[in-house]
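The structure is given below, and queries will be raised subsequently.
Shown here is a partial selection of chains from the complex, left in place.
Naming follows writing order (A, B, C and D), and every chain is counted from residue 1.
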Amino acid sequence: MTDTSYRLGELTTDDAAASVARGDVVILPAGAFEQHGPAMPMATDLIRAEDMADRVAAALPGRVVIGPSLPVGVSPHHLGFAGTVTLRPATFLTVAREYVDSLAQHGWRRILVITGHAGNNATLGALAQDLLHDRPDIEFVWTAIASLAAPVTAKMDRAEVTGHCGESETAQMLHVAPHLVHADRLVPGTTALDQLDPLSRQARRTAPSLARRYDQLSANGVLGDPTTATADQGRAIVDAVTTALVDYVQEWLAA
Amino acid sequence: MTDTSYRLGELTTDDAAASVARGDVVILPAGAFEQHGPAMPMATDLIRAEDMADRVAAALPGRVVIGPSLPVGVSPHHLGFAGTVTLRPATFLTVAREYVDSLAQHGWRRILVITGHAGNNATLGALAQDLLHDRPDIEFVWTAIASLAAPVTAKMDRAEVTGHCGESETAQMLHVAPHLVHADRLVPGTTALDQLDPLSRQARRTAPSLARRYDQLSANGVLGDPTTATADQGRAIVDAVTTALVDYVQEWLAA
Amino acid sequence: MTDTSYRLGELTTDDAAASVARGDVVILPAGAFEQHGPAMPMATDLIRAEDMADRVAAALPGRVVIGPSLPVGVSPHHLGFAGTVTLRPATFLTVAREYVDSLAQHGWRRILVITGHAGNNATLGALAQDLLHDRPDIEFVWTAIASLAAPVTAKMDRAEVTGHCGESETAQMLHVAPHLVHADRLVPGTTALDQLDPLSRQARRTAPSLARRYDQLSANGVLGDPTTATADQGRAIVDAVTTALVDYVQEWLAA
Amino acid sequence: MTDTSYRLGELTTDDAAASVARGDVVILPAGAFEQHGPAMPMATDLIRAEDMADRVAAALPGRVVIGPSLPVGVSPHHLGFAGTVTLRPATFLTVAREYVDSLAQHGWRRILVITGHAGNNATLGALAQDLLHDRPDIEFVWTAIASLAAPVTAKMDRAEVTGHCGESETAQMLHVAPHLVHADRLVPGTTALDQLDPLSRQARRTAPSLARRYDQLSANGVLGDPTTATADQGRAIVDAVTTALVDYVQEWLAA
């Protein structure tokens, strides 16, 4: 047992009480349990979120603890691929809400959800609205890793169509959990707009928003070309996101 | 009674049956019932959404009909100002879902929600996920007006802090419903970051996301300086959004 | 912008605050989005409810404001006819409840729902019971237009079977929104009990109550003979209902 | 064990299967658990409903069975008096719905709810709408005893204000369950409009509808003068309702 753990799940109730007294931020890592193509594991998004939570907490000793994870997210678009487990948006919202309510009952006031899965964004946004309504005393912050990774990712050489299991996500996994990536099975997925049917092409736009199932977008569940991803790229992404989050939390604690 | 109406609410059940047979897109305008500062009406977002629906429908005769509106949206952040009426995200989702289910039962397959209120975005995103799960036969598209307005709005001369009731929204209302704007009461709201408390400054970032109540962001409910807005700017915005939507729907119908 | 508007949707948050301070009644117009036969529009019930709200508000300046509408009601019995959109009773109840909760949060205490659609009655009755339970501080009143119209309607020359889209409703629309009535398409619907199957005949009794779908009651969705309706009859009905409501509200405000 | 019982609760599963095969009507008695003044029991409404169910079933041997009761109804307006137990409208609806769903799964198609408590009417009306939506194969009929009693009750000599625990209900109990009426404790309740506060007077109208708690309407929970009630009046009421229901069911089975 290390006294320097920052994971509540590995700490005792007395440690939890001390964290409340310090006014710590509680990080809740949120993932998904969904297909990640032929080479990456179902828990990819949780693995990345928990890893990021660890990095932020390690950088801010005595200011941050990590609460329970949300291992399953909102992934109906991946149900066409075996193994995907999804929650309804309403269910994911309720689970996250009850985590927050429990933490708030003990006295924590600052909650940060880090989601490795952007499919949870809409529900986290709705939860934030509910909390604003019911619990104005709580400061509830959430972010997708992908949003904070965008400045780095934008500079990468990526296919015309990219995203899920693509260059960026694969690079992160090669840095964070290389033992769980089957490098020999990495293959391109859909990489160009003209590989998509017309409706799926429209679905690539940011607005208007049109949701498609992944089995309509890609035969192997991959968007982009993961074979070009490197662990060094992954490190650059992960470092940038870590820095952004550490800076954010420091400002927050000082606010 | 004009035979050329495209609003289902003004049409008969026989007209509805004809629209189903044609495979029309059904537009659902979504608004909000919330404070819009000292000079603009509570229904501003609905007015803009219904106006936009009319423009799109008028441009695509015999291809589009307009279904019932969602006059109240998700606005807990405005409850600090008198008159604001809000639905819970879960309630808004259920109402929109039951609109879609009813329309689908008659045979329509293409639904487009145009929301004048970006506070509805999260819930519309969650609804899209639920529909993907339950009704893969339906093509459900949604957009905020603000998202499509961004290319034009970005070129406007706006305050450092801007948004709700600001330059863009006021300009749109001066074009679309000038009789409902009290031009003499237009006054700046919060216009600079240093007018905000530290937490509210953090809340201005896109990611991480931190929701604040509007009474924490602005004394009069306004972000930006609406006194600089002009009807001409409004026309430019509205025209650009109309064009974007008309083009989108045409592609969609051809897909 | 008219300073004499009484519609909250056209007013500002400052106007709303003034209304709260005056102790105004807030009227919520409730409609339906359902078939109204070959000659009348889907939004007939909303149109009549909003019109009635306007009349009552106009007669009681500075005592009444009109809140957001409920444009879609409980109409499963009309789903057999194209275009009908329905909410579940539970959904309609929740929406109306959240309207009331929002208004009450601002300080209004008197709420009046005017429904143009009697299919909303059961749910409004259930909502009244919930409010009695949870919000004894709120005075929640509701009425169907048809209930208040009964004294006048009873004196009209109507078919043996009458009701939806029949003599009374058509007369009201000819007075209130003649431009939306296709006079040339007005045709009789089911007008006599012996046109009904035995179960539908039983369904015409007040008690016991037996609900039937309209496609079981009428081939064209009409009950009664709308061809005999006149705008003058409509005026008589509308005037009587207006008077009844104005008198009621005056007593209420004096109570 | 009598072979001639018609109560499913006293019958075996084989008897139930035979009833399904015959196409019987299933009666569900609904009551309330609420104050009935100083002289009558909390279960008055259930007692009257179960008694009526027995009478109808006895009159139609081999055509009708009685299913499980709904012993608690929607009674928030009586919670000011000790002992009242209430369900939410949504809960009562769900319970009744699950009774119907279970019965329908076995093959029964005709369900009749007899409610001794008019406070259940709104919810039963809403349930009928839900069933119309989801289970068009089921013929769902419901009635309050009071509605069918009206022709007889109207001829009784009753106080200006009457109703709950008043002349009619007390008369029924004196006929149906005299051993549960404390005749020596029967006392008048509120009997005249001028005993009511202005809002409660408005609440006595049929439309608009304004719900009041019973502790606002009557100090002892009684409306009317139960001391004038007789068992003979009760017999007349009960006989009239029985006849109305038996005739109704016969028509129904023949339809």
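In the analysis below, contacts are C-beta pairs under 8 Å (C-beta built on N, C-alpha and C of every residue); 3 or more make two chains touch, one makes a residue touch a chain.
Note that the coordinates shown come from a computational prediction; the quantities given were computed from them, not determined experimentally.
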item	value
Copy number across the full structure, from 4 displayed chains	6
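What we mean here is this: only the chains that are shown with their structure count from here on.
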item	value
Neighbouring chains shared between chain C and chain D, ordered by label	none
Copy pair chain B, chain C: interface residue numbering same or different (half cut)	same
Chain at maximum distance from chain B, centres defined as averaged CA atoms	D
Geometric centre distance via CA averages, chain D-chain B, whole Å	48
Chain A and chain D: spacing of chain centres that average the CA atoms, whole Å	56
Residue list for chain B, restricted to those that touch at least two other chains	79, 86, 88
Chain contact graph, described as a line, ring, star, complete graph or other shape	line
Chain pairs in mutual contact under the definition given at the outset	A-B, B-C, C-D
Parts of chain B lying in touch with chain A, wherever the complex brings them together	74, 76-77, 79, 86, 88-90, 93, 112, 119, 121-126, 128-133, 136, 139-144, 147-148, 197-199, 202, 206-213, 245, 248, 251-252, 254-255
In the complex with chain B, residue positions of chain C that touch it	1, 8-17, 19-20, 33, 35-43, 46, 67-69, 71-72, 79, 81-88, 91, 94-95, 98-99, 102-103, 105-107, 179-182, 185, 221
